[in-house]
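Apart from one protein chain that is not included, each protein chain of the complex appears where it belongs.
Now for chain A:
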Amino acid sequence: MAGLELLSDQGYRVDGRRAGELRKIQARMGVFAQADGSAYIEQGNTKALAVVYGPHEIRGSRARALPDRALVNCQYSSATFSTGERKRRPHGDRKSCEMGLQLRQTFEAAILTQLHPRSQIDIYVQVLQADGGTYAACVNAATLAVLDAGIPMRDFVCACSAGFVDGTALADLSHVEEAAGGPQLALALLPASGQIALLEMDARLHEDHLERVLEAAAQAARDVHTLLDRVVRQHVHEASILLGD
């Protein structure tokens, strides 16, 4: 980590945040009219859109239908202009496929799939601008979109990343902090039960520190939950006014 001081002596990060502070989150549900559910989220400069179609009949081969639960189908794509250097393909590369699988795993844990046997739920996420924490932004956007589609879930899924610099755990890493190459942890949490839907860590971290990093990520995810909950309540409130209740 030569050259760049990720955490100053006074405890401030490169963008002026404290160690456990999140970037500004702004979100909106019901962005598109044609999809069953849609949402948009901005976490700092990371911007993501999520769209949900379903539950509907299985598309393509019927052999994929599951007799006891719904099939959750996820596609992650990131706009060719989203990153600093232009990307060649928006989806289909190795990283996008992996992201798609991770999202699928996350949402299979959260959606009550057994209520819709032999059907399919499509979740498509699109990153418009990437500035670190794309997985977290995608999960948070997809949660809002699934809620907007009215698909029953066990709980919200709230995700956040965390890192570890100079003995301190940092929450919600930005691109600069990710690029510095320290350990990185991505966590998706079901906040009410405290269950973990997805946990992934890159790079090396001493076992003794893991608990602190995990706790920082979980706390950040709980903060995200507070914010998302507010967005959902606001949306429902506005919708109920429009309906004239």
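The rule is short, and it goes like this: a contact is a pair of C-beta atoms (placed from the backbone, for glycine too) under 8 Å apart; a residue touches a chain by one contact, two chains touch by 3 or more; residues count from 1.
Definition applied: contacts and distances are computed from a predicted model.
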Chain excluded from display, named as in UniProt, from "Exosome component 7", "Phosphatidylinositol N-acetylglucosaminyltransferase subunit C", "Cyclin-like domain-containing protein" or "Tetratricopeptide repeat protein SKI3 isoform X1": "Exosome component 7"
Per the touch definition above, residue among A:10, A:34, A:61 or A:193 touching the missing chain: A:34
From A:43, A:126 or A:161, residue that would touch the chain that is not displayed: A:126
Residue of A:75, A:113 or A:184 touching the missing chain in the full complex: A:75
Hidden partner interface residues of chain A, rising order: 26, 28, 31-35, 38, 40, 42, 45, 47, 49, 51, 53, 59, 73, 75, 77, 79-84, 86, 90-92, 122, 124, 126, 128-129, 131
